[in-house]
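Missing here: one protein chain of the complex. Every other protein chain is in place.
And then chain A:
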Amino acid sequence: MATKPTRREVLSLFRSLMRTAREFTDYNIREYTKRRTVDAFRHNRKLSDPAEVAAAFADGKSQLGVAKRQAVVYSLYAPSIKSVMEM
């Protein structure tokens, strides 16, 4: 079973997710990733049971893997026209 992650590890995971969000070329996915990580971390803020914290952390790590792979795949098919929100 995974041990409870330290505060630094949690913040590092948060930062990695935000950095990965920046790599998306699609405005919508980028904003969604940022919004979702903020919401998820805030929702789990008050967890105190070590098993629950470890489970949430592991879930976050797998989501980070998903996001990183998707960033690569999305970049292969990036449209050349920017979204209107970015102008």
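Points to keep in mind about this one:
Following the convention adopted for this analysis, contacts are C-beta pairs under 8 Å (C-beta built on N, C-alpha and C of every residue); 3 or more make two chains touch, one makes a residue touch a chain; residues count from 1.
Please note the rule applied: contacts and distances are computed from a predicted model.
One chain of this complex is left out of the view, and of "Trafficking protein particle complex subunit 2-like protein", "DNA-directed RNA polymerase subunit", "Acyl carrier protein" or "DNA replication complex GINS protein PSF2", the protein name its UniProt record gives is "Acyl carrier protein".
By the touch rule set out above, chain A reaches the unshown chain at residues 7-8, 11-12, 14-15, 18-19, 22, 38, 41-42, 45.
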